[in-house]
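Every protein chain of the complex appears in place save one, which is left out.
Now for subunit A:
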């Protein structure tokens, strides 16, 4: 990872004024090769120990530390230790692992904003406890000089604390007011400031009531809400960045016969680019040299690899399967079909950002209401008594009591609990309103290839093939890295077949493999190559001498949990659709296998997005689950979207929720969890309103004391938090 490729470390302008930390991080990175792995399946103390011990046994590894909260391991190792090697070690002991870009991670490791909030929260909590101690003495009867002294000490603690801890509210409120808008931070800031000012005034006049404790409690509870909110989002964001760090776009350019690795962004039209087997096309282009098979599933959803030879066009994002290919770039950067797809996403996305969260809706009703109520009580009391001091005291009491302590906690406490629960199941909530939108879902659209299926083929007809043919095919397939060959080898080995002796096995890129068996030529490969009639299913054909070719039929392997996910969604009363770019028989078969009632085959990316948009126009709330480039527009157009971690970058960016493991079954549960989360949030709003209905008339009538304010505030905040915890 070079310094130029590292993204800007901070999100806010103020934080980028900390180059020292950046330099420090760089030094650390140079001293030790740091490897970061994402471990979606770890969950217990036994996993931590197993993973750490397995990693430490690898020669060259100095230390390994698992972070269970982030489901991530950081490893300090000698530079020659390769991440692939570690992933293999973990795979052997049964843990799924993915490499993460350590450079991108260092940006998220020191979460400045979170730490700052925590510090403010701690200071507010400390001050609140001390002032509360003094206030309790006042409430229980301290009078005269003692009361004044307590008030002065409270003031001495409160003023600096408010100046430090309440800054985020003041800053936000100021920023919003400058633009002539209102948000929750405005009544909050006003309540805190008014409480401090009136209390100071009362204290100088030896008054009876001071609200220092209320101002601090307000700050503390609201900061707690902010911190929870921030933490949930920071975990989601850092993990989402990790996912983005999985692919570094690089390409091999042929320059005067030499192979040079360059960033994909530097490619120009006319460049000759080498794409090795297993590599992804970096640009649109035309094959100039080599034969191979090309997997287009991420772009089109087709499962059958396409044959590729000189003169054929390829699109960025397709995967080269068997032989090395040299391609001449015909479109680069924003001209590629990959980017045109991204434009579709941008158009679709602008339609979705209109969703307003429950918290925003509440704030819109709430903020003006509070101000009007407080202003009215000030005016009313002033006209009644012609005493500014009384009127101001009552206005402050109204603001403090109505202040959205419980409201500030109502949403973050629930979303933290819900996201935490889903994260433990292997789902990452990327978008802050994703849960709310997920709760409204009544229609679910699945993509087929790569989403419901794992993208790896499975041999279907092993029992119908003679054992001699299986053994010959096994011998031919063993040397190949083609997905069909590997599936054949895995299936045959699992049944205990041993390979026949086949001599001179050679792989013919794009066609298959051939060799000599007992003096006869044997072929394993494409239908046309061995002279067989193609069938509708994916198949590899074995031809022994002049015998009729024998087909090995393959079907896409279902992703783990696909059946449960579909079943639980249908049981939950959702309409389930299957939309795929694959051929009609393949899609029909998959729909029948999973019991999905509605399906659409041979759908172009724009078709998918249009169908999803049409459903939305009918008033349906669509959940789209997809992984490919052909799904991105539909993902963005849907009300809420989920993509697996194996999905293309663009698809993950367009979706609200990412499935971290290979298992699909959490989807059904996520919809239920989202539903109950929204119920809790609404309950919390009701609880908060109930407290206000009781306490506000007291405050307006001038009967509220600091004791009543403190009780109402703490009681409502604690009830709301406990209610949220029921979700865990």
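Throughout what follows, a contact is a pair of C-beta atoms (placed from the backbone, for glycine too) under 8 Å apart; a residue touches a chain by one contact, two chains touch by 3 or more; residues count from 1.
Heads up, the rule we're going with is that contacts and distances are computed from a predicted model.
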Checklist line | Chain not present in the shown complex, as UniProt names it (candidates "ABC transporter ATP-binding protein", "Molybdopterin synthase catalytic subunit", "Cbb3-type cytochrome oxidase assembly protein CcoS" or "beta-galactosidase") | finding: "Cbb3-type cytochrome oxidase assembly protein CcoS"
Checklist line | Residue among A:66, A:359 or A:594 that touches the chain left out of view | finding: A:66
Next item on the list: Using the definition of touch stated at the top, determine which of A:78, A:93 or A:122 touches the missing chain.
Entry: A:122
Notebook entry, point to check: Residue-wise, where is subunit A in contact with the chain that is not depicted?
Noted result: 44-46, 48-49, 66-70, 115, 118-119, 122-123, 126, 129-130, 133-134, 146, 149, 153, 157
